[in-house]
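A single protein chain has been removed from this complex, and every other one stays in its place.
Chain naming follows the written order as A, B and C, and within any one chain the residues start at number 1.
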Amino acid sequence: MAGSTFGNWFAVTNFGESHGPAIGCVIDGCPPGLALSEADIQGDLDRRRPGTSRHVTQRQEPDAVEILSGVYEGVTTGTPIALLIRNVDQRSKDYGNLLDTFRPGHADYPYWRKYGLRDPRGGGRSSARLTAPMVAAGAVAKKWLAEHHGIRVRGCMTALGATPIATDDWSQVRHNPFFAATAQGIDALEVQMDALRKSGDSVGAKLRVEASGLPPGWGAPLFDKLDAQIAYAMMGINAVKGVEIGDGFGVVAQTGSEHGDELHPEGFASNHSGGVLGGLSTGQDLVVHIAIKPTSSIRLEKASIDRAGQPTTVVTHGRHDPCVGIRATPIAEAMLALVLMDAALQHRAQCGDVHIDTPPVPGQR
Amino acid sequence: MAGSTFGNWFAVTNFGESHGPAIGCVIDGCPPGLALSEADIQGDLDRRRPGTSRHVTQRQEPDAVEILSGVYEGVTTGTPIALLIRNVDQRSKDYGNLLDTFRPGHADYPYWRKYGLRDPRGGGRSSARLTAPMVAAGAVAKKWLAEHHGIRVRGCMTALGATPIATDDWSQVRHNPFFAATAQGIDALEVQMDALRKSGDSVGAKLRVEASGLPPGWGAPLFDKLDAQIAYAMMGINAVKGVEIGDGFGVVAQTGSEHGDELHPEGFASNHSGGVLGGLSTGQDLVVHIAIKPTSSIRLEKASIDRAGQPTTVVTHGRHDPCVGIRATPIAEAMLALVLMDAALQHRAQCGDVHIDTPPVPGQR
Amino acid sequence: MAGSTFGNWFAVTNFGESHGPAIGCVIDGCPPGLALSEADIQGDLDRRRPGTSRHVTQRQEPDAVEILSGVYEGVTTGTPIALLIRNVDQRSKDYGNLLDTFRPGHADYPYWRKYGLRDPRGGGRSSARLTAPMVAAGAVAKKWLAEHHGIRVRGCMTALGATPIATDDWSQVRHNPFFAATAQGIDALEVQMDALRKSGDSVGAKLRVEASGLPPGWGAPLFDKLDAQIAYAMMGINAVKGVEIGDGFGVVAQTGSEHGDELHPEGFASNHSGGVLGGLSTGQDLVVHIAIKPTSSIRLEKASIDRAGQPTTVVTHGRHDPCVGIRATPIAEAMLALVLMDAALQHRAQCGDVHIDTPPVPGQR
Partner (left out) sequence: MAGSTFGNWFAVTNFGESHGPAIGCVIDGCPPGLALSEADIQGDLDRRRPGTSRHVTQRQEPDAVEILSGVYEGVTTGTPIALLIRNVDQRSKDYGNLLDTFRPGHADYPYWRKYGLRDPRGGGRSSARLTAPMVAAGAVAKKWLAEHHGIRVRGCMTALGATPIATDDWSQVRHNPFFAATAQGIDALEVQMDALRKSGDSVGAKLRVEASGLPPGWGAPLFDKLDAQIAYAMMGINAVKGVEIGDGFGVVAQTGSEHGDELHPEGFASNHSGGVLGGLSTGQDLVVHIAIKPTSSIRLEKASIDRAGQPTTVVTHGRHDPCVGIRATPIAEAMLALVLMDAALQHRAQCGDVHIDTPPVPGQR
């Protein structure tokens, strides 16, 4: 494929640029009979959209989604679902002066080298704004997965820069601007962000995203392993530089005797694997961590070159997230949901009639 | 696709089981005119194959590759290249007793839940033996990339369990059994491995793989970002639980002012990005790290269940690598080469006639 | 893929229903640097759109296309090109009574059996209206093919029902409502159509579509043969029941001595092959013929059943083409252009650097 389609069976084709007329996607392969309306999608879009707190970009985008096809009388028909989001708040002047220079940490330089030209408005195609259509498509997948398999996907921030964040109360995620799964230390995070914003600099973040309720056996041996698909999906999110499944890099120093998760009739004794073995789901919780780099758009001057190859400096004004990781939680949830949706359909296609006498063991004892 | 094909333009379809008659792959889309013989492939296969030192499994497999098609008079014709490797040393009796139990840390359980049956011989399809055909295909990609673009792919081990390994002399990689890029501390690693083997346990490892000589602009904005493809390729390697590009999880605590790599007419000032921005290559070295879990096959007893769901215990005899990470270096190199080969053809298809007046800046100043 | 994407390298994902809010497509993989505006696309859309003569449906649809992405300052950027066409003239009431019955010759029955529900408005997804986005995408392909390779794609009607139509003057195609490549017998066709319309019945048609200026060597051995792709593209057009390449079914009674096109230094002596050998273009004109069935929507009563399986009768009122073949010429041209565009990129990817000392022979002497 040419590169803009995610998934094989629940295939999402993404289009748009940050400051073009619109962004959106086409979902191909959605099963028929799913009750679906804009309201089912708007919720996750609102969690991701800008301007929701002082800690994120102040660009005002309602990110209102319009369903153009694939739904008749409130139910999916099995035909492609086209989702459209009009861009509203475009201040192209903010970026006019960047056409001839390459912002350090941004895609400006390689885009120019690949295509020989680029849309400089807000980063064009390389803008994180293009994750909005994926959040919309992910909302459709989340709904189907919940209704057909009782699967729940959720995520939270586990570190804001060098500050670790506890994961002791998932109910708190919606009650603070950081998607923190805790009531502890939120004030400190506010202070940290205010100081960061004042400094003109930016910072990285670490997120955790997980899914529970999976049946065992979803995925494929190679190469479309469930964990490989997840790594592909997560690394495809703007600014992500690292992906871990289960214990991730912690496995390097582990021994086999401590790592291998024992099975008991009443369930698995541990989940070092993060819910995937041999590329297939085990039925345990899927546990994924991702590392997000600091926003490249900062108000501090950096050295660069212009299109003629001459030295210059870049200072990025305009509106930006001091920590792109903050709004990344719903994005990571959506990408995980899209991977699972694809796996669900692949499994049904190949193994839809497999019968096993014994029930699976519980994901955890 | 059904899952066993890697790549879109240089598409490698893998087949085989650990103890079946043969393993292999079909490479579709290879450009014509590449001089190719078994000798060009055997070298990397020999680096990966078992039995080369006392620190790896003693299974004796020559892993001799046969080119079945796609090459005429020593040159690729542009038609599919089928590569065949016969399995020679199969001791199925080693595994006969495992058909009814699920080895902790292995794919036994989810395979059974997905397919309702499984080939228990040596793990069947889930065996790391299936990486051999990828190493073979990667050797073809490496040769084309070197000849057409001067690209070099290389890898080394950077940690054996909790023991960090220096990367101060790449010339040493071929002179020790650990693919260590240093002459320091090899004896200590030998001692560590001997003790581990005696204990019957296993340990994890960390690897670094990189590519140099890439032109800027290879990859795609989304979703087939070069780094997303790399993450997919690496996480698809058996036992890999984490992938990092550039600074990886180190970016979490970084600020934008320190992370963004500045450009100068004489080259980039640093390489925190690991050679990828916005999913496209920058022309800098591609730098990837992966975490490999400890071998799940150990001689120490672990609790598990049988197919009836009843409790049992598992002790794995037979021949195994105490650290699967040791032989993973040529595998990771091959997967990286396959990703780059695919990107090279994608770039030529879409942007083959793009002309840019100014030359790219050097990868590093 | 899930089925709504056409092409591998120049991938067009189609969406929409006849009476939904909008129809459109996303083109992924278009090379950068192509000058493109709505005006480049609207021309072919106008050739296909309804209401242009009394011989086609009177539904009033401007089919005005909006480019939503992939074009910056009038030039393609290499990112996905989203094309949107709003549906304007929807008279759903025309179709309300058809939800419970299955129109003979229409997709109503199998759609209901596949999805368990369907959008009855104007045939929903099965409407020929969904060819409009393909015509739009084809216009982009036509422009690139003409600018980069001097390729010209054209088509005409060669039979209206039992009435054969000469192909003696291509310049006439635009001067009559039948896309006839002749000035002869147009009046008779008008009379034939007026009588047909009055009768409430419909009729089939035969079209010829061809491309000239192709270089030799485009396509692939198997299975993506150029002729196989063309057959796939043409049979994918609504109402098409037969496809011929070159002499088509005429080859059955031919001998090898008469069929094989001889080569001479000054060119091929004949073109029985229709410009394809072994799945690859020969450099001669590509010649394709297609058979289009009579419109299934007629005002004459036919027997059918309802969703309960009970007998009923169907008479289709509303607005329909008495011969869907009339508007199919620009559609067939577009599909052929899309196949060639895909082949052009595939060829550049795999064989972009192949050099051959001698020039190809002319397509025809």
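The rule is short, and it goes like this: a contact is a pair of C-beta atoms (placed from the backbone, for glycine too) under 8 Å apart; a residue touches a chain by one contact, two chains touch by 3 or more.
Keep in mind that this is a model prediction, so the values were computed, not measured.
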Chains in view that touch the one left out, judged over the entire complex: A, B, C
Identified contact with the non-displayed chain, of C:Glu73, C:Asp187 or C:Glu262: C:Glu262
Contact with the hidden chain (one of C:Phe102, C:Trp144 or C:Phe179): C:Phe102
Chain not shown: contacting residue from C:Ala22, C:Leu98 or C:Ile230: C:Ile230
Interface with the unshown chain - residue positions in chain C: 1-6, 8, 14, 102-107, 109-116, 125-126, 130, 159, 161-162, 201-206, 215-225, 227-236, 238, 241-257, 259-265, 269, 272-274, 277-283, 291-298, 300, 302-305, 307-311, 346-347, 350-351, 354-356, 358-361
On chain B, residues whose C-beta touches the chain left out of the figure: 1-5, 8-11, 13-17, 20-24, 26, 28-29, 32-33, 66, 68-70, 72, 75, 77-82, 84, 114-119, 121, 124-125
Residue numbers in chain A that touch the chain omitted from display: 8-9, 29-33, 78-79, 148, 221, 345-346, 348-354
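Operating definition for what follows: only the chains that are shown with their structure count from here on.
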Third chains touching both chain B and chain A: C
Chain occupying the middle, per Cα centroid: A
Whole-Å gap separating chain A and chain B, where each centre is the average of the chain's CA atoms: 26
Chain centre separation (chain A, chain C; CA means) in Å: 38
Euclidean distance of C-alpha centroids - chain B vs chain C, Å: 45
Sites on chain C at which at least two other chains make contact: 8-9, 29, 32-33, 78-79
